[in-house]
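All protein chains but one are shown in place.
For clarity, chains are labelled A, B and C in written order, and residue numbers in each chain start from 1.
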Amino acid sequence: MVNTEIKLKGLTLKNPVMTASGTFGYGEEYADFVNLAELGGIVVKGTTLHHREGNPYPRMAETPMGMLNCVGLQNKGVDYFIETIYPRIKDFDTNVIVNVSGSNIDDYVAAATKIDALENIPAIELNVSCPNVKQGGMAFGVTCSGIEQVVRAVRDAYHKHLIVKLSPNVTNIADIAMAAESAGADSVSLINTLLGMAIDAETRRPVLSMVTGGLSGACVKPVALRMVWQVAKAVKIPVIGLGGISSATDAIEFLLAGASAIEIGTANFIDPAISAKVARGIVEYCERQGVKDVNELVGGLRL
Amino acid sequence: MVNTEIKLKGLTLKNPVMTASGTFGYGEEYADFVNLAELGGIVVKGTTLHHREGNPYPRMAETPMGMLNCVGLQNKGVDYFIETIYPRIKDFDTNVIVNVSGSNIDDYVAAATKIDALENIPAIELNVSCPNVKQGGMAFGVTCSGIEQVVRAVRDAYHKHLIVKLSPNVTNIADIAMAAESAGADSVSLINTLLGMAIDAETRRPVLSMVTGGLSGACVKPVALRMVWQVAKAVKIPVIGLGGISSATDAIEFLLAGASAIEIGTANFIDPAISAKVARGIVEYCERQGVKDVNELVGGLRL
Amino acid sequence: MKKISDFKIIEKQTWLRAALLRLQCEERLPEIRGGQFVQVRIDGGQHTYLRRPISIHDVDFQNNTIDLLIQQKHEGTKILCSLPVGAMVNLVFPLGNGFTMPEQNDEILLVGGGIGIAPLLYFAKTIKSNCGNKVSFLLGGRSADDLMLLERFREVGDVFLTTNDGSLGEQGFVTQHSLWNTKKINKIYACGPMPMMKAVTKVAKDKDIWCEVSLENQMACGIGACLCCVENTTEGNLCVCKEGPVFNINRLLW
Partner (left out) sequence: MKKISDFKIIEKQTWLRAALLRLQCEERLPEIRGGQFVQVRIDGGQHTYLRRPISIHDVDFQNNTIDLLIQQKHEGTKILCSLPVGAMVNLVFPLGNGFTMPEQNDEILLVGGGIGIAPLLYFAKTIKSNCGNKVSFLLGGRSADDLMLLERFREVGDVFLTTNDGSLGEQGFVTQHSLWNTKKINKIYACGPMPMMKAVTKVAKDKDIWCEVSLENQMACGIGACLCCVENTTEGNLCVCKEGPVFNINRLLW
C-alpha cells in the first residue's frame, strides 16, 4: 500500500495530481470522464475581480506537440463565481483551488479577500504570469520587485494556502521564486505558458487575434522540468510542477526534479481522462519500484 | 523570375537560407545530400581559441518534436580549423561563416582576429549564448552589459560582417538585441537553444551528462518566431531567424516576422536535404504568391 | 453522457476530397442528438496534437456505429481519410448541443454547403422519427463531386441542389435557388462555410424565418474548458463546442 498523500502548509492533497487552471473548467466539464475524487486537487479557471470578456477569436493555434492560446482570462468575475459556481463545486471530494488574476494590486487583493471567506476553498493560485492581457500579471511576474509587491499585498489579505504561479519568460526563474517566497508565498507553481507566436504564411497574418499567445503542451516539458529543478534547489517552500505533463512518467520526472505536486494542463484536451490515469500510474510506478511513500520521490533525482 | 538575393552589410546571400552552427558540420558531411551552391550560406560549427573535448556522453535526449543536447562546443580549436579545415571548405560556392565561441573576452577576440584574416570567410557568428559550458557565452548573452562588453571587444578586432547569436533564455530579448546593436553588431541571429532538462524516471537519473541541455527542433518554433518578431521591431540591423524551421512555410513565417535570412538547424538531422528544399520552396511560394523579390516578404506580416 | 471510446473502421467510402468512415464501438452508444459532433484523436501527424472535431453524419444504435463524412482539408483530416478499414480511432463524444427539434407542423428546410451537408442527414432522421415531419434538403457545392451520398438524403426527404459551376442542380449559391420563391418554409437549419451561413442568415432575417446555424470555430478541448472556440454573441463570448455548435441566428452578431 503506497502512501500518496502530500501535505503542504494548510493544504493536504490525497495525491500529487492536480489539474491546471484554464484547462479543466470548473471540474464539472470533466465529470463524465474523471472521478474528481481520484485527484489531489483541481485549480479552477482564472478568476478576476470584475467580469472579463477575454480576447477576440481566434484564440488558439496548434503547434508541433503543443498549442498557443490567447484566451485572455475570460471569466464572469469573482462575485459570479461565489454566487453561482462555488455552490455547485464546493462539495467536490477534492481540493478546489481558485486561480486569481488581476490587472492591478488592489484587484488581486480584493478578489483574494472574497475567496478567503469561502470555507471550501483551501488555497488560491496567484496568477502573476498570464501573457495574454496587458497587466495580466506578467508585468508583475517577470521582476522580483513586481512579484514581491503583489504577493506581499495578497499575503496580508489572504490567510489560507497561497500558491504563486510563475512565468517561464524570465532570465532567472529561481530569483523570481525566491522573491515570491520572501514575500510570503506558501508554495510556487510553474511553469505558466511560454510566450509564442504563429503566422499563416498564405495570408501573411498572425493566427492569433493578439498576435502572440501562451505556448503549452508536451513541447514545453523539457523547459518546465529544468525550471522546476532550478527553483526547487533555490527555495524552501514546496514547488508545484506543470508544463506538458501528459503521462505518469512525466509526472514522476517532475517529482524527482523537486516538485511536491504536479498539475496537468493541455493534456486534458487530448485525453479528458488523463488526470486520473496519471494518479493511478504514479501508484503503479511506486509499487513497481518499491516506493512506499510518494514523498520519497520528491527531489529524488540521483546525480 | 524571383529575386532571392539578400544583401547584408558586407555579406550577400544568394538566398535567405543558411544552415545553423552545430547541425551541419563543416558542410562536407552533407555534400552527398545537398548541393551547397543552392544555399545562401553555411554556419560551420562552434570554434574556440583552444581545442575543446566537449562534455561527456550522453549528450542528447529526444523530446516531443525536439531534442536536448549538451555537446559543449567540442572542436579542435581555431588554429586547427585554419590549417586543416579552412583549405577544404574555403572554395565552397556559398558563404562560409564561422561560429565563434569563448569562455572569456580575450579568447573571443583572439579567435575572431585569426578568422578575420581568412579571405573566404565573410562573416562570423558570435555565440554568446551556448547554454552547455560554464562561461560558454551564455553568461555574456543574458545581460545587456555582458553582451555589450564582448561584442564591443570583438567589433574592434573584427572587420567583416559580425553576426551576434542571441540566447532565448532571457526576460526581454529585444533589450539584449539592442545592446548588441549599440555595441556594433552588423546583425543578430536568434534563437539559440532553450535551456531544458530530461530525466529517466526508471533510473531516477538525468538523461544528459550535464543534467541540463539546449532544446531545439520544431517544438521551439513558436517561441523563436515570437522573439524574432520582437527583436525585428526593436533593432535597425538585420535579423537572422532560426529555431525549429523545418519547411519552406516555416521559413516564410520567419521572414514575415522580420527576419532577413534564416538558419536551418535540427531539421537537418531529420532530412539531410531539407536546407536546399527550403530554398527551392521559398521560390515556389513567391511564384505562387506573385512575389517578385524575397525582400518584399521581410517584415511583411499584415497586422 | 459524454464518453471516450475506441472505434474500429468497419467500412469506408472515398471521394476526390472526402471519405465516409463507418466506425463501430464495442460498448452501447449513448443518446446522440442531430448536430452533435465527435472529437477524433489523430495519430501520426506532426501537427495533429489536438483532436479534430467532426460532425456526426449518421448513427446506428443496433450496431453501435457512427458514420463520419470527412472532407480532406489539412494534415489531420488527410490522415483520417487515409486510414484503412480495420484501423482504430479514439473518439470523445457526443459533444455540443445539437439542433433544436422542430414542431410537428413545421415546414423544415435543411441547408448544407460543402461538407456542411454531413450533420443534416442524421438530424433529418431524428426529426422523422420524433415528429414525422417531411423535410427538404437544400445542398450546395462548388461542383457535383462536392455533393456526395445524395441517395442517403433522398431516402429521408426531398433534395434540392445547387453548384457554383452548374454541374449539378441549379447553378449558383444555395441562397439563389428557386425554391426560396416557391416553397413554404418556417424553420431553417444550416451548416456550411461561413459566407454561405451568413447568406442564409440574411435570407432568413429578410423573410423572418426561424433559423439555426452550426458553427465550426476552431476548437481545442471540445467540452467548454479552454474557451478557445468562442463566438461573440448577444450574451458575449460563448464556447461553440459547448453552447453550440448550433446557434439561433438571433443570438449571433451577424
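Convention: a contact is a pair of C-beta atoms (placed from the backbone, for glycine too) under 8 Å apart; a residue touches a chain by one contact, two chains touch by 3 or more.
If you're wondering where the values come from, they're calculated on a predicted model, not measured in any experiment.
Touching the chain that is not shown, out of A:M65, A:I245 or A:I262: A:M65 (per the contact rule at the top). Among the residues B:G54, B:G184 or B:G300, only B:G54 touches the chain that is left out of the figure.
Against the chain not shown here, chain C presents residues 43-44.
For chain B, the residues touching the absent chain in the complete assembly are 22-25, 29-30, 32-33, 45, 53-54, 56-60, 62-67, 69, 71, 74, 217-218, 266, 268-273.
One rule holds for everything that comes next: only the chains that are shown with their structure count from here on.
Here A is the chain whose Cα centre lies closest to the centre of all protein Cα atoms. Distance between chain centres (mean CA atoms), chain A to chain C: 36 Å. Per-chain CA centroids place chain A at a distance of 34 Å from chain B.
Inter-chain centre distance (chain B to chain C, centres taken as mean C-alpha positions): 47 Å.
Residue positions of chain B touching 2 or more other chains, listed in rising order: 65, 218.
The set of chain C residues touching two or more other chains comprises 46.
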